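Apart from one protein chain that is not included, each protein chain of the complex appears where it belongs.
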Amino acid sequence: MRKDLIQVDDLARQDIERILERAESFAEVSGREIKKVPTLRGRTIVNLFYESSTRTSSSFELAAKRLSADVVNVKSTGSAVDKGESLKDTVQTLSAYDPAAIVIRSPHAGAAGLVARWSAAAVINAGDGKHEHPTQALLDVYTLRRRLGALEGVRIWIVGDVLHSRVARSGIQAFARMGCEVTVCGPPTLIPRGVEALGCNVSWSLDGIGEADVIYALRMQNERMTGSFVPSLREYAARYQIDGRRLRPNQLLMHPGPVNRGVELAGEVVDSPQALIVQQVESGVVVRMAVLYELLAGGGPAREASRFTQEDPTRVEPQPA
Amino acid sequence: MRKDLIQVDDLARQDIERILERAESFAEVSGREIKKVPTLRGRTIVNLFYESSTRTSSSFELAAKRLSADVVNVKSTGSAVDKGESLKDTVQTLSAYDPAAIVIRSPHAGAAGLVARWSAAAVINAGDGKHEHPTQALLDVYTLRRRLGALEGVRIWIVGDVLHSRVARSGIQAFARMGCEVTVCGPPTLIPRGVEALGCNVSWSLDGIGEADVIYALRMQNERMTGSFVPSLREYAARYQIDGRRLRPNQLLMHPGPVNRGVELAGEVVDSPQALIVQQVESGVVVRMAVLYELLAGGGPAREASRFTQEDPTRVEPQPA
Partner (left out) sequence: MRKDLIQVDDLARQDIERILERAESFAEVSGREIKKVPTLRGRTIVNLFYESSTRTSSSFELAAKRLSADVVNVKSTGSAVDKGESLKDTVQTLSAYDPAAIVIRSPHAGAAGLVARWSAAAVINAGDGKHEHPTQALLDVYTLRRRLGALEGVRIWIVGDVLHSRVARSGIQAFARMGCEVTVCGPPTLIPRGVEALGCNVSWSLDGIGEADVIYALRMQNERMTGSFVPSLREYAARYQIDGRRLRPNQLLMHPGPVNRGVELAGEVVDSPQALIVQQVESGVVVRMAVLYELLAGGGPAREASRFTQEDPTRVEPQPA
C-alpha cells in the first residue's frame, strides 16, 4: 500500500483482497455490542468535507471512532474556507496538528491528490469532483463478494450518468480488477468517450441487460445536470429507469445512494430483496475501518515491523473492571 | 418500557418513576469531577436533527457522552437531506450503522413514530412538529419533584401558545399522570379544541392564576406564528405575560427555553429565585441519561436478564493507573 488512497489505481488486486479480509474481521466486531477496538487510540483523523454528505462523512466518522481515534470534522461552512483560504493553506494548517489521516471530499477533481502531496498524513479520497471515490468502490466490491462468494466472471451493468460519476469511474476499475465483466450503459451524452480504456464495454440502451448478474444504477445527479444532457428526467426515466419489469428475478441491484425514487430506480425495486443498497451502507463502515487500518496500522512492507501488525485488530478493548 | 420513547403515552406511571429515580442517581454522578460512567461504551447514538436546537441537541449529546457512547450528529444542513433524500432513506442509511439509539427532532408531527417503525434502534423523540417532546416533559416532572418532593395535587397552569406547543402536549399528560391538576391558559385561538381530553382544565384568562402552585410559561414561537393567531405581540403580552405583578411570591415559574424576554415572560421573573429555568436545563442531561439507560441498558422485563442490569450505573469508570 502507498501512503494514500486517492484512486483505485493505487490498489493492486492483492491490496484489495487484504482490505476485504480485514473488513470481514471488522464486520465481526460490528456485530458485537461493544463495536470498538483500540487500534488508533490517541491518533487524530481529520474529516475535511467541502461537499455536504450524510453517508460518507458519518461513515468515515464512525469508522474512525470505532478504531478509537479522535475525530475532527471540518466542513466548508463554518470554516476558514468562508474566508477564502486556499485548499493548500487549509491543508497546511490541518497538517500542523500531525493527524494520522486526512479524509477529503471536494467538488474539484484532483483535489485529493494535491492534498496527498502537501501533507505527510495518509490521505483518503472521499470523492473529488468527477474523478474518483475509491472507498465507495471497495465497499461495493466487498458487498457483492459477501453475497456472491467470488466475483470472477460476474457480469455487472453500471447504468446512468457515467459521465459525471466518480462512483462509476472507481467502480468500473475495481470490479474489473476483481475479474468482473463490466458494461456501462446510458445515453450517449452521459457516457464519456474512451471509457472502454478503464476496462468496460459500452451500451447505449438497456436491451441487453438481461445478461447482467448485477445492475448497478447510478444516482441521477440533478444538482450537476446544469447542461442539457438529457431532454427531461421523464424521458430519461422512460429509457433507463430500472423498475420491476426490467429487473429480472435472478439479478441483484446496487446503488450508491441517496436514491432518487422514480428517476433512476422505481420505488418497488429499491425495497425488493434483490437490492443490496442497505448492505452497501453497512459495508461502508467496516471497509473504511479496514482502509484506515491498512494505511495507518498495517499494510505495506514498510510498516510490516510495526507493533500494530502484531495486534489483533478485532480484539475488544476490555471493559474497566 | 417499549423499544422507543415517542410520546408520554408510551410511559406508565411506574416507568416515569423509575426514570426519575435513575436520573437521581445520574445527578449524583454529574456532581462528581469525572462525570462519566461506562454503561454505553462502544455503542453508537445517532442524533438526527432536522430543526436547529442548542438545548436539546447538546443535552442529548452530552448525556450520551457521559454514558461513554460514540455520538454521530447529523444535521439537516450539510447532509443528504440537502440532496432531497427522504426521511425513510436517511433512516435506513443510519440504521445500517446498527446504532443503539436514534434521537430525532423533526418539524413534522409523527416523524419520530415513523422512524421507530423503520429502525430496529431505540428511537427517542426529541420533538416532532406540534406533536410531542416527551423528554422535555420528563425533565420538567423531574425538576418539579426535586423541588417539591411530591407532585400529587400540585396545581400547574400552562400559559401561552398551547396550540403549537409539543412541550405543552407532552407536559399536560406527564404532569397529569403524576397526579397534578393541570390548567392550560391562553387566547382562544391558541388553545386547541378538545385539549381537555389530555387531562386538563382550560382558562382563557389569567384571572384565576392565583390558585396555581406552578406557572409554566410557553415560548411564543414567533417563527411558527405565520397565521394571525394574536392581534400583536404587544397585546398578547398585555394579557398573558407573566411579570413581577402576576407572579405571586409563593409560586414557582417554569419555561422550556429559550425565553423571549418581554413577550411571554418579563425579564424580572426570569432571573427571580422562583424560576426553575436553569434547573430544567440541568435536569435535561441527567433525565436523558436515564432515558438512554432505560431503553438501552435497563428497563422492561425483556431486558431484565441483561448483564447491564447487574451493573451499577453510577459506578465511575476507573482512571487508568
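Order of writing sets the labels: A and B. Residues in every chain begin at 1.
Here, a residue touches a chain if its C-beta (ideal position, glycine included) is under 8 Å from a C-beta of that chain, and two chains touch if they have at least 3 such contacts.
Treat the numbers as computed from the prediction; the structure is a model and nothing was measured.
Checked against the full complex, the candidates B:Ser58, B:Asn201 or B:Gln274 give a single residue touching the omitted chain, namely B:Ser58. Remark: the omitted chain is touched by one listed residue; of A:Ser30, A:Thr90, A:Ser106 or A:Gln280 this is A:Thr90. In the complete assembly, the contact with the undisplayed chain comes from A:Val74, out of A:Ala23, A:Val74, A:Cys200 or A:Ile277. Set against the missing chain, the residues B:Arg18, B:Arg43 or B:Arg66 yield one that touches it, B:Arg66. Across the entire complex, the residue among B:Lys35, B:Lys88, B:His108 or B:Arg246 in touch with the chain not shown is B:Lys35. Subunit B meets the missing chain through residues 30, 32-36, 49, 52-55, 58-59, 61-62, 65-66, 75, 77, 222-223, 257-261, 277-279, 281-282, 284-285, 316-317, 319-321. In the full complex, subunit A contacts the hidden chain through residues 38, 41-44, 46, 70, 72, 74, 77-86, 89-90, 92-98, 317-318.
The definition used in the following text is that only the chains that are shown with their structure count from here on.
A turn of 120° superposes the CA atoms of subunit A on those of subunit B, with the angle given to the nearest 5. Averaged C-alpha coordinates give centres for subunit A and subunit B that are 38 Å from one another.
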